[in-house]
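Of the protein chains in this complex, all but one are displayed in their positions.
A, B and C are the chain letters, set down in written order, and residue numbers restart from 1 in every chain.
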Amino acid sequence: MPEGLAATHEHASHPALRHHFENMEQQREAGTLGMWVFLVTEIMFFGGMFLAYTLFRYEYPAAFVSASNHLDIKLGALNTGVLIVSSFTMAMAVYSTQIGRQKATIICLILTMILGATFLGVKAIEYHDKYNDQLIPGQLIPWRPFNPEVAKPGDTDPHKLHLIEGATTQNVQLFYWIYFAMTGMHALHMIIGLGIMTVILIMAWRGKFSPEYHAPVEISGLYWHFVDIIWIFLFPLLYLLGRHLEHGG
Amino acid sequence: MEEFVIPKQPGSNYLNAEYGLKSWLLTKDHKRIALLYLGAITFFFFIGSLYAMMIRLELLTPQGDLMQSSTYNKTFTQHGIVMVFFFLIPAIPATLGNFLIPMMIGAKDLAFPRINLLSWYIYMAGGIITIYALLAGGVDTGWTFYVPYSTTFSNSYVIATGVGIFINGFSSILTGLNFIVTIHTMRAPGMTWFRMPLFVWSHYATSLIMILGTPVVAITILLVALERLAHIGIFDPAAGGDPVLFQHLFWFYSHPAVYIMVLPAMGVVSELIANFSRKNIFGYKFVAFSSLAIAVLGFLVWGHHLFVASQSVYAGMIFSFLSFTVAIPSAVKVFNWTATLHKASISYDTPMLYGLGFIGLFTIGGLTGMFLATLAVDVHVSDTYFVVAHFHYIMVGGTLLAYLGGLHYWWPKISGRMYPEGWGRFSALVVFVGFNLTFAPQFLLGYMGMPRRYHTYPVELVSWQVLHVLSTAGASILGVGLMIPLIYLVWSMRYGRIAEANPWHLPGLEWQTPSPPPTENFLTTPIVTHEAYEFAPPEHKEVVGKFERQQPAES
Amino acid sequence: MIFLALMLGTGLTVLAAFYDFPGPLNAVVALTIACLKATLVVLYFMHVRYSGRLIWLVIIAAIFWLAIMFAITFSDYWTRNWLPIS
Partner (left out) sequence: MQSWLPIPESASTLSGEVDALYYYIWGVTVFFTLLISAVVIFFVIRYRRRNPFEIPRPIEGSTKLETLWSVIPLLIVITFFAWGAKLYFAQYRPAQNAIEVYVVGKQWMWKFQHATGQREINELHVPVNRKVKLIMTTEDVIHDVFVPAFRIKADVVPGKYTTEWFEATKPGTYNFFCAEYCGMNHSGMRGYVVVMEPTEYENWLSGNAGQTSPAAAGRNLYESLGCVSCHGANAEGGRGPALLGVYGSKVVLNNNASVTADEGYLRESVLNPQAKLVTGFGPIMPSFQGQISEEQLLQVVAYIKSLSTSKPEQATAKPAPSATPSAGAKPSPTAKTSSSPK
């Protein structure tokens, strides 16, 4: 498919065309492929953590269920919704650029960023809850080490850790370690995403994009959707699995 | 060959297009970035070699008389880290690959020149942090960072080193990404997949490993650093973690990483063998696909590093079998190179000497790998000098020789000057002899039971010491052999004979442009009409073989 | 506007996912829904449905390698206790 592509000379060279590409089509294709290849490395990056998660879930099912049940499912679900909507607005931003509606693009981008920030805000609340419940693993916060209060049978205080049979706080700590590693890494990606969005927004504001040249919006869209997909997997794995054993077992 | 009228030397080339430090540090030209890498890599190679000499000197005697145990441990660790992460992995891809891939496929540059420059800066940042760790006190975990030693027990700069390697990993990812996209989208008109030189094929396979494996080791090293910081225990059995998980994650990358080192070398050797015998490679498609096969199968075999690590014996069996399968594509390459020489016209130029040396040493390196894949023998030889000898045959005998061969081969194109041929041949010989003397004794040492990473060994084992003395003697010769090219290559940059555009009279695209090439590589975008390694005869009358001309394909 | 319907659909699956747990299958159910959602995002939001073969290849490669990593690592852990103890 790329053969001969370079040979077909573009009508007039676009100002955004870099010198080493033959035409806009080649440049766009290189950019898109580049982002996809980058996303592959991201998949493998998270893959290592997913592997650790799966392994320890396999070895310590009870502790993982107990720890998972302590997470706030409402906030988790809310965040899932927020991210999916943001993915949608992002898709709309790409669509608007393609048909050349600058104003719609800008609105969609701003919406996406607001939603992204909302997600991070909710995440911060969740982290703070964990901080209060002394669930931040190990000595990560030196003055507040991992030391959750374990609930006695019958106690329904949601701030205490409800261990089901076979669970130990030590293995619960392992869950939280993975939880913070994965969601933290995900949040970091969100922050980077917001940075990219800011740049794209400025470019859109200055009218850099047109139906002929919209690759940057499209490519950052790919990144944003990818971050969404990671969360789509994190949510059930961290929050949902074993929820049916809550307070029972 | 007559399709290409080699252009006259233009006034400007990539070296003299701009001047000043800034023009180098901010360059987006893949050729200049390759030279930046070349400088940095040579520097790291020098550091790594220094450590190697210290190791060899210490092992001359069974006692630890040159340095203390802790110093020795840091020495071999730093030798490994510097050589693996800062020399072997980037050596060929980031220098020769960076320089040549766009030229070989007829592109003006890599797809993402700015990312290319960024990858060099990332490499340097990782390198500087690592050097800082080495200077601040060093690291003593072995380059493998096995837990729980690295997370809990080591008192050295593990975090700083880990961060250095983590950062360096991104440079590798970005290089791989750039190559893949370039090869997919930037080929010149008429440059079909099966017209690409095998060098490009092997770099494509290498890039696959880089983008698929590196992120896994990045997250693993990051987890080690975090463990060390917070002591939580994902790898620590005392807290419910699992040290063997670390080994799985680590080798998931680090075994394929071996192919990151050796696949580009195979690519270089394919070029050398074909071009210096003026023949097309025997079974081009087989060789091209064997690169991809190695890249895929290379990911299935990491568990052969864990045969004695309390891995399940059944998993060991699977890994053993898969390890043998990866030997097949490597064997195919060796046989095909050999067959290429049949009825060829072989010249004895320095690059070819390195290429031929590679075939021999890689054969030994590959075949001794069979011992390690064989479960019962591996139980005896794993973690001994047998392993050390084996992978040095692949890394030094393979990668380093190919790197030197490639550097000599493309030196006229890179620098615009010829290297001194006599010195080149002489040093190739010295390197070959020194190398074998260094590492062949280590095979014997390993089977006799000498464990690796040993600072001292039992005094009563006289034969061990004899072998160590031989090895150290060889290392000295090897060291001299490596200094010679360093000196004459630097010398030739200024005083060497001016190189023609195509000093070897070869059909590859990179030779159809002035030496050194202009900034955009070609004066006009080339249109490719012939297969790789097609040696056209018309301007020569004395043709030995009958030559059948290929129809030029559609462009 | 296919996207809007799609988004509502995904939203609904979330709701379904966290109230409805049919016994031991809940891991399978949760993961299937997650995979479905991911597939929808990939196919439509990321335009893969309309992309060339190359992009498909890239995605398949990623999934394939992830599968390698999981499958082979677990081939170790699952068979750890298969040997008789004495």
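Here is the rule we go by: contacts are C-beta pairs under 8 Å (C-beta built on N, C-alpha and C of every residue); 3 or more make two chains touch, one makes a residue touch a chain.
What you see is a predicted model, and the numbers here were worked out from it, not measured in a lab.
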Contact with the hidden chain (one of A:102, A:118, A:134 or A:168): A:168
Residue among B:66, B:375, B:433 or B:473 touching the omitted chain: B:375
Hidden-chain contact residue, picked from the options B:46, B:335, B:423 or B:491: B:335
Candidates B:109, B:140 or B:520 - the one touching the absent chain: B:140
Footprint left on subunit B by the chain that the document does not show: 64, 69-70, 73, 140-142, 144, 146, 148-149, 152-154, 237-238, 240, 242-244, 277-280, 282-286, 307-310, 313, 316-317, 320-321, 324-325, 327-328, 331-332, 334-336, 338-348, 356, 359-360, 363-364, 367-368, 370-371, 373-380, 382-384, 444, 447-449, 451-458, 460-464, 467, 533-537, 540-548
Contact set of subunit A toward the excluded chain (per top definition): 60, 62, 165-168, 170
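Criterion: only the chains that are shown with their structure count from here on.
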Topology of the chain contact graph, where touching chains are joined (line, ring, star, complete, other): complete
For subunit C, residues contacting two or more additional chains: 54, 61-62, 65, 69, 73, 77
Of all residues in subunit A, the ones touching two or more other chains: 33, 37, 40, 44, 47-48, 51, 55
Residues on subunit A engaged by subunit B in the complex (per definition of touch): 2-7, 18-22, 26, 29-30, 33-34, 37-38, 40-42, 44-49, 51-52, 55-56, 59-60, 137-140, 146, 168, 170-171, 173-174, 177-178, 181
Complex interface listing, subunit C residues touching subunit A: 3-4, 7, 10-11, 14-15, 17-18, 21, 23, 26-27, 30-31, 33-34, 37-38, 41-42, 44-47, 51-52, 54-55, 58-59, 61-63, 65-66, 69-70, 73-74, 77
Subunit A - residues contacting subunit C, complex: 1, 32-33, 36-37, 39-40, 43-44, 47-48, 50-51, 54-55, 58, 73, 77, 80-81, 84-85, 87-88, 90-92, 218, 221-222, 225-226, 228-229, 232-233, 235-237, 239-244
